[in-house]
Structure formats: structure tokens, C-alpha cells
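Have a look at the structure below before the remarks.
For this depiction, one protein chain was excluded, whereas all remaining protein chains were kept in their positions.
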Amino acid sequence: MKTRVEEHDIIVLIDENLRKIIVDTNGKTDKIRGIGVIDPKTLLGNEYGKKLQIGNKQFWLLVPSVQDKLQGIYRQAQIILPRDAAHILMNCAIEPGQTVLEAGIGSGSLTIALASAVAPTGHVISYDIRQEFIDHAMKNLTQADLTRYVTTKIKDVTTGIDENGLDAVILDIPNPWLAVSHAWVALKIGGYLCTYSPLISQVEQTVRTIQQHPFIECKTYENIQREMIVSTHGTRPSFEMLGHTGYLTFARKVTTL
Amino acid sequence: MKTRVEEHDIIVLIDENLRKIIVDTNGKTDKIRGIGVIDPKTLLGNEYGKKLQIGNKQFWLLVPSVQDKLQGIYRQAQIILPRDAAHILMNCAIEPGQTVLEAGIGSGSLTIALASAVAPTGHVISYDIRQEFIDHAMKNLTQADLTRYVTTKIKDVTTGIDENGLDAVILDIPNPWLAVSHAWVALKIGGYLCTYSPLISQVEQTVRTIQQHPFIECKTYENIQREMIVSTHGTRPSFEMLGHTGYLTFARKVTTL
Amino acid sequence: MKTRVEEHDIIVLIDENLRKIIVDTNGKTDKIRGIGVIDPKTLLGNEYGKKLQIGNKQFWLLVPSVQDKLQGIYRQAQIILPRDAAHILMNCAIEPGQTVLEAGIGSGSLTIALASAVAPTGHVISYDIRQEFIDHAMKNLTQADLTRYVTTKIKDVTTGIDENGLDAVILDIPNPWLAVSHAWVALKIGGYLCTYSPLISQVEQTVRTIQQHPFIECKTYENIQREMIVSTHGTRPSFEMLGHTGYLTFARKVTTL
Partner (left out) sequence: MKTRVEEHDIIVLIDENLRKIIVDTNGKTDKIRGIGVIDPKTLLGNEYGKKLQIGNKQFWLLVPSVQDKLQGIYRQAQIILPRDAAHILMNCAIEPGQTVLEAGIGSGSLTIALASAVAPTGHVISYDIRQEFIDHAMKNLTQADLTRYVTTKIKDVTTGIDENGLDAVILDIPNPWLAVSHAWVALKIGGYLCTYSPLISQVEQTVRTIQQHPFIECKTYENIQREMIVSTHGTRPSFEMLGHTGYLTFARKVTTL
């Protein structure tokens, strides 16, 4: 394992408020949000795990984990949060070696989680109807060093899916019910469909469409995360809490009901 | 992809209440809970994705996913539920190729989730102080076809950790604070410590011990899962709900604070 | 304050599992669920606050509070739980002296809470379309010694409300939206409408109907109650938890929007 930053390393800088900045030491002198103008080459040779002074701020220097990659992405739209991505990976039984499709790509947050989970032998196909979202997500995937596991397509998933034998199809689009029959065709037997929707009415239309196809194990969940604050005074749940992200619906392809 | 059950296949049978039975077609005629006495060879040649009549019950026949493996385990103690395993995998940034340690092994539920996530090139080391728990967990790992990714040890993790450079150390023991300093030594720089505890007092002792070591990003979470019931009458949260599983504390090794 | 049970007292017996039995000492020898056949007169003279041996069981003896009355009712249908009744009282700003209408009466659980809150000078009017529910609820109200504050009517609230100038109208019926315009007419200016519905689709139809009338402050809430278990081992949320009761929608009458 590397102990010091070497050429071509991608690193993460973590400040004292735990904000994360991912830096490609191979890059050119550039303005980096939260740091200022910096030549990444000046970071070479620094020791991983230690604190580093850059300008008037201090940063811990680490090799980026998937968590860092997810937390360090540039957002341009509402993203699927890591807590929901965690449940998608688990409930869709994502494993190394699988081929999975997601639509749309958003900022590439779920794409990073999926690509990390199917690597090194699997692959993620990602549809989006907006070129600018694909471009934005690819920047985040490049920063996360995961582009080799991802193929993007400008395509509306409600018009059909080109691939077949897929291990999972994950839909983060406003009208997932329109892609349910395409997903059924594209999935392998036993493969998982997942949809992510903030509204109950979306869940209802999706579940009703799923029920008209040979899917089993159709379940809808909401995941609520509470942070516990442990201080010297004592322990309590955090006052700050996100009240809702989205509902996750899962189902699994069979051939007869 | 296989369309019919072949020799040596491990299969999952899912009944109409979604109970899952994992069967090794290579096994001998045996009594299987929920089916009765059956010669697994009689299942060969059946078509995946279809329904199968066995005795007076019907089962869908599928190739088991990680989910099936987790849901099909034989429990002998309180297990870490898949919903919490999902957060452990995500917040510890578990990836293919990593080496991770867990203690204790319990029924092998988290072991299955970890082994699936680090395969095919990674490895799980699992400590437990009770031989019978290791034996029981190994049966579940055998059924899940994951033993090649797991090494077990009869060892009390509070007395020390033999390995080093670990990507993650996950503690599901009553007194995780006693293993925090061993975990720090055994982890790689940037590696993750995770503890799972049902009680607030356990969380407090653990967090206070973590704070005395060079760990950053120390956070404690509780994950609450609500199922939504979508019926023809309308949609509502399930009346049935598990009120609590455990608190998950995460932290990450650095070398200076 | 009375220290011993006197003639005509209504008392509550609380067993060691905190189950509550309300007994009218004025009643005749009868079989009482959880006690057996007993002549209530034999309880006279016992000291409040002390434990009492009846048969082979022990009971604390107290003057019943509203809580006891609510917990001691005989249920014949799903009831509005005290936790939701509490929010109804607060969000409808129920006070001594008010006149409030509820429909339907159910087992009389909310009726007891309302009657206790508007007493001694206020009144509760309760509609139900089923005589047997009214009869059952009146038994619970009699036991709670609150009948003088309650008037019942066999009437379908969706066909109209006879009263006017009401401080609050509370609807626990399957189709509350059909009574929204009647409630608007029957309420005083500034009076509160409340509906209790388990399903999202009921909430949606109700809120949309409310929005077509001069109501302000229309809000929908779900109340989730977690019990914390404090034991010598430590503290944690209870594993047992009711996942859902119902959604509470509140709105307030004005004359112009």
C-alpha cells in the first residue's frame, strides 16, 4: 500500500468540517472549490493519513474510498443519497461481475455506487435523455476513476431497452411505470427491478404496473436515517434530519405468476 | 445463462408467502424445512423462473441472489439485518478486492453480505469466541457458496487482531470499545471501523474510545425502515414495523488528529 | 381528597402488567374480565394507592384518570389511540366550554378524550350510522362517568350536520371529503376541522376538497411514537412499535380566502 502521494494518484482532501475535495494529481494547475488555485503536482510526496496545510486551511490526505467519491461529487440535480444507494445495492443483490442498467444518470451518484459494486468484471449501462446530465455525470465518474465500468446512452428508457439478460434495472425517472414492461423483457430471470420515486402516486402507478407483469417480491420501502449526537453532555438524536428522500420499490422477474 | 437446473447448481425455492429455501442439488436425500423429505436430484431439469409443484405446495425456482442467501440462512441468534448490512457496506466503502475483518460471526449473515461484496479477489476474516457459532455460520456460508472468500478464527477480538492493512473492521460484539485500539492498528490508513450496538451506553463508550485515537469522520446512525403497503384500497405505511435494530457507529483511521 | 373507596365511587384496578379494569362500586355482582365474579361492594373501604389482593392476583387501586378511562375501554373496532387523540385535542385547540362534533363514534375512545377536555361546561355531539356502535360507546362513556357531556345521534354526517357554531368537527369516517362542506357550514368562524384517515388517497381527496372551501392552515401530520426501554443494561428504543395509525388533517374555517 502506498504511504505517500505518487504521480497519477487520485487523492481526497478532507477539511475539518469533513468536506471532501477529490484531486487528480495528474491534472493541470486549476482553481479548486474550497482550496483556490493549486498545482496538483505540489501535493506529490505528502504522506497519506496526515494533515496537510494548504493556504490557511488544514486537510487530511487519503486515498479516496467509494464514500469519498460519492461525497465529493459535483451535484447539478437532486441525487440519490448514499443511504438509498445502499439499499438499492442490497435489495437488488448487486454483486461483482453483474451487468446493470440505470436511467436516468442524474449527477452520477448512483452510477458511482453501482460501478464500484460490479467492478472489476461487471458493467453499468446508464441512460439519460439529456446530454448535459451525461456530461456532468461523466466528470464525476472520471474523478472517481470509474469510467471504464460505465457506458452511457442518450436514450429515453420509456421507449425501450436495447440490452437483455440484465441483472438489475434501476429507474430514477419521473414516470417509471412506463418502463416496467421494457425492464421485464431486459432482465434475466430472477433479475431485479428497482424504482426510486419521491411521491406516493408514482409508487402506486408503478406497483400497479408491476403487478400486471410476472414479477414477484414486489415491496416498497422508505428508509429513514437518524444521526445520534454523542457529546460529553450526553447522547440524543440530531435535531437536523432530512424528512424524506424517496420511496424505493423492488420487484423480481419470473416467467409465470 | 442457464435456463434449467443442472447438476451442481445451488437453487432457491420461493413459496407464495415469499419464504425462501436454498437447496444444493448436489446434496443427498434429506428432510428440508418447509418441504419435507426430498431427493435434490429430482429438481434437475426444471426451468428457472417458473413455478414448481413439490408435494402440495408451489415454489418459484430461481438461481439464488445475495438477497436469497441472506433471507435463506438458518438463524441461531439475533442477526444483523440486510438493511443494516447495506449501510455497513456503504459507509465502510466495501468494494471488490478488499480484505475486511468482522467479529463476531453470529449466524454468518453479515459475513455473507461482506463476502459477496469483496469477491472475487477480496477476503473476509471472521473472529468468534464460540466454535458452535463458527460451525453454524459456515453451514450458511456453504449454502451460499461463499466459503472460499472467508477465513474463520476462534479468537477474542478484544485481545488483539493478527492481521494488518485491513480495509475495514466491523465489530458486532457486546463490548466493541475494548477492540477499538486493536482495530486502529490493524486498519490501513483511511480504513473504516464500524460497530453495531443496540444500546446507547455501548455507543457512548465506543465513541469516547474512538475519540481517544486518530480516527476521523466518527458518526453514529440509526436506520429505520418503513414498508409501504400499496393495495387496491390505497397506500399506507405498514402497521408492522421493527422499532429498533441497532446503532451503527463509523470512524476512519488517520495518523494524526 | 378521598383516601378510601366510598359508595358510588368508580375505581380503576391496575394489575402488575399494567392492564386496567374500571369498576363501578355501585354495580351488581358480575363477572369482570380479568378478575372473575365479584361483588363490587366488597371493594368499599379499601385504601387508594395501595395494592389489593383479589383472588390470586394483585391490583393497585386508584381513582380513574382520563388515561385509565381510555385504556380501560372495551374495543369493538380499531380505535383512535390516545397518542392521536392528544394531537387532535391540541391541533383543534379543544378547551373547556366548547361544543364539538365527532363522526363516527367508534368505540367511544375519542369521545372520552373530547368529553373530558370540554367538561364541565362544554359538550360533545357524536354521530354514527350504526346503533350498535353508539350502544357500545355509551357503555364505555358510562364506565368513564362522562355521559352527561355527550349527545349521540344516528346520522350519516355526509348527509349534513344539524348543529352550527361548532368549535370543532372531527371526522373518523372512510370518506371524510363528503362531509367537508357540511363541516364548513357547521363550524364557527375560526373553528377547526380534523379528519383521521389511514390511507394517503383519503388524505388527498380530503385535502383537495378542503382547498375548495374557505379554510386556512390546512396541514396533514403523521405522529410516530417510539417507546424507550431503560433497563439496568442500558437504554434503547423498543423493538415493538406500531408502524402506522392514521394521518391527521387539520384546517380552520375563515370566510374569505
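The letters A, B and C name the chains in turn, as written, and every chain counts its residues from 1.
Convention: a residue touches a chain if its C-beta (ideal position, glycine included) is under 8 Å from a C-beta of that chain, and two chains touch if they have at least 3 such contacts.
Since the model is a prediction, treat every value here as computed from it, not as a measurement.
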Query raised in the report: Of the residues listed, C:77, C:154 or C:189, which one is in contact with the missing chain?
Result: C:189
Query raised in the report: Which one, A:50, A:139 or A:226, makes contact with the chain that was left out?
Result: A:226
Requested in this report: Looking beyond the chains shown, say which of C:51, C:75 or C:130 touches the absent one.
Outcome: C:51
Query - Missing-partner contacts on subunit A, residue numbers - result: 198-202, 222, 226-227, 233-244
Report task. Just the residue numbers, please: which parts of subunit C touch the chain that's not shown? Result -> 1, 3, 14, 18, 47-51, 60, 62-63, 65-68, 82-83, 85-87, 89-91, 93, 95-97, 113, 116-117, 119-121, 165, 188-190, 192, 200, 203-204, 207-208, 214, 216-217, 219-228, 230, 235, 237, 247, 252-257
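In this section, only the chains that are shown with their structure count from here on.
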Query raised in the report: Residue numbers in subunit A touching 2 or more other chains?
Result: 200
